[in-house]
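For this view, one protein chain was removed and the others were kept in their places.
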């Protein structure tokens, strides 16, 4: 660090459409942003396949990570009016906010399911391994990287700090709700962040909220609820997600079977073999994926080629609602019919349930790692939010799951061949929905 | 077309953060959006390298193209209160608005300079050649694609329609000013589009504006002015642009010299050889570029590898202002010094002038293909805008050019080797600025 | 009407900060806006005493009435894509939307309570009596005023039209939620009106909402909920309301007792005597009230003078929460103590319950004149909203009431005199709250 206090000579400022400005005063933060691994987040979209539903949502994790940092900075500014801590602790906190998503790979959700990777582990490795990020962090002290990683892993001893980054109401979510609403253009997702920050009160192991700010908290919870069902679980997004997963499955299967690709997919080898190194992982971004998907459109394997074309050109699967209890009755016949008309049901008949997605609904009381939100009553005592708020109580009790059956309707409507079978399939599917 | 009137059974709607909703009622438009060539625009950023300066600006030409279409739709809705034309003319207009950018390649500005391509020609070929877009357009009539292409080429006989898409105040610019301001987060770029559309009056060869709306037009002109100098010509963006061009130059040079790449850059062969086919062009998107740049980071050629790392990790060149008249005095010495310290000045000492960039400032009177903006006075006569507006007059008279000299300051600050030469270089450069 | 089709030669447009523009094409509407009785709404605030809590909320019923008209105009534009009706019906609807609040007097809520007036009756009289509004309406036909009045009275035979203006989700509320949120500056109150209008479907006796728009409806209901408790029932606003009512009570009492005012309050005579004529009512606006309150600050009667000063200078009463069941225990003692220290408890010790206020919460199932909101399911059947939406169900079941005890804390804290009694009062009051 060049200045003894670690401050930049002049504040650096990023223009941000959500928070207006992002302010950086600490050299540490400035240097972290400049690292190769952090810049890589510019090539990984924040919302995976959502841009295929909401064309505005093309923003990346770089964009979001700066936002989380900025919210944390403002949170600390507010909390510091009520408490003190040493500079180090503050920097651990800011760095963790900035880096919390640094381990995300391209289209993380699908990748993690297909390849059993875990972006949180990769985040840890990027912070602790041989990376530019690690080098920058180490200049703050030998154990500094470990401390930052611990915050993200929620094992850090100062639980208050952990809760600021990852709890039911944290800097991460505040940013993504506001940011994703902004970029998609939906009107949900708005809440009064400034007020939330002002009514936060530090406690030993978490931040609580002054009772007078309860309605702002309710508003935040409702925003989350609406964003999950309106945006994150949108059925068209999930259709793209389904196809993406099936592409990866197919490529893995073909590779395992010794299929000869036109161009060897060397970026995927170690991934399929689960021997991926840190450097290989860091190179994996969404451009690479798109490159391969374009290449694979021309592969001979008809399934891989078809699915890649669908993804690239947005010819997605259609869906019907599907009741898992009823579904079993028609499943064997459906699968048989699909096979009969030459469509492998493993790739063309897919159930997607929203509970497969990272469903982080508010649910105090359930056995969960997340701490409930607490209100600080006028007399200083704490009350769990849903005991004070009717609306939150209403939502927290009810886990909602949603099952959809995805299939290539275009292939079934074209009935030059197999007309009878296709009509039967369509009839079975739409019966589901009724 | 399935319905005889070409209307969709139910209006399709896109949520758009800038125009709130984008409405599609014509089957033609819906099908054009679904084509492979139009979907490809999702992989080409609207603002090239600007995301490296304004992190919010990650939106694509897909995003913008929908916006231009929507503005055109609203324009026509307004104009139709004052005039009539046949449905065909309306659809030509909407299709041209939607497709006007379809020929853009990745980072068009740099590509066009290095490879002498022209995105407007490619747009024409995509509309007229063997593409899904052409097939969809043809269903409206054998000459329909030609008509759409003519509008974009400004050779269409109905000059009013041409002017709606491409003039000093057209649907294209209205959208990009509003959209780029929205995504970058800057406060410039705002103007009252709704009012502009309401005061537009159709004339034979262009749309004019009621005199009472002059201030809205002024506001639009000022927005353009501010956006050009604040956003589009931002020196950091241009630094990235400089590096990008130099990468392409270097690759071209190496290929010509028979250099053996680790992986043959087959996407570039035909480009370098100027024999690129339509299908090859369509495959060229920004993912492909990023893929190669990542690969090339590991090439042996130190210049190619260094420049690619700079671009990917955002280690950009710094700059000094540069006065071309003074510059010649120091140029020979500078070039010599660069060579002396092992930096090829052709790649590491670059002048960028904003007039090299597509500078489409408002300048009536100059010999230019663009028609001036006219106001319709209360008595029905027309007056050219700058004769009525002091502010516009002030801007229109003065062409501003800006020259900057870009160089890798980081390599010069590290003075373990060649300390003396580097100090001399830095001194010469900063002298420029004074 | 000058043109046979009743259309204006040129559309008139109002700049509106909430809906951007308000469009008037019908001569009828334009002339109604120009009437004396409608212009009077510029002198009656939309939110009564709320400006004393949220300083931004200084907008008037004129402002709001234009907004309701504009929403109705857009509603009809949307509904007309699905149905047709004759021009007359359309104008009845627009006129009713514009005029629905025309009978409001100054600070209606307090006035209505103290003087047993009813703004809806006054609206009817203004539409049917000898007014400029009546004259304008009559030009459309002898029975036209009656039809407009019937819509507002909800007795009109076309129940669909009635429901557009007054139901659980109508043009009136949509405007006031958006507008009041805008002017107060709170972040609640936002919902996607454009989408709501797009998913409305006309039925015989009401408009229903396409099931796919359910979340927009939920969002609207949540906005209402938050606005009621955050803004409309704000305790500070109610404190001002309490004082206002007590001023009117006192003046009435004094007048009845033959008290001699410095200047005879002739505007109030007929009001107190319940013999007010239409012309007298129309002259009654908030300027008149403020004029008298300023005059009365200098009256000899100490209660009237004190209360008027409090209102004008915003020296409001403080409050404690109050549990009506416990309250009776201390009431006799409190009243006695107040009397002992020279404060008339009838004026200085006031319980206000939010259910005294026009509480128009969403509550299907309860015996109520309002129709529940219905969703149109994909198969065309209708479902009442709360059966589909968990959140709405949660809110609709629970009527919340809130009791507060208002008193002049400033007089009790100043303990030069009656220190012992005042301490006892404060202790009793704060005991309540615990």
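We just call them A, B and C in the order they show up, numbering each chain from 1.
FYI, a contact is a pair of C-beta atoms (placed from the backbone, for glycine too) under 8 Å apart; a residue touches a chain by one contact, two chains touch by 3 or more.
Not measured: the values here are computed from a predicted model.
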Chains in view that touch the one left out, judged over the entire complex: A, B, C
Options C:63, C:166, C:386 or C:432, residue touching the unrepresented chain: C:63
Residue of B:83, B:273 or B:394 in touch with the missing chain, whole complex considered: B:394
Contact residue for the chain not shown (choose from B:82, B:215 or B:387): B:215
Which residue of B:47, B:72, B:186 or B:247 touches the chain not shown here: B:186
Positions on chain A where the hidden chain makes contact: 13, 20-21, 194-195, 198
For chain C, the residues touching the chain missing from this view: 14-18, 20, 34-36, 39, 42-43, 51, 54-56, 58-60, 62-63, 66, 182-186, 283, 285-291, 294, 312-315
For chain B, residues in touch with the removed chain: 186-188, 190-192, 215, 218-219, 222, 225-226, 229-230, 379, 390-391, 393-395, 398, 400, 434
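We adopt the following convention: only the chains that are shown with their structure count from here on.
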Mean-CA-position distance for chain C and chain A (Å): 44
Where chain A touches two or more other chains, by residue: 186
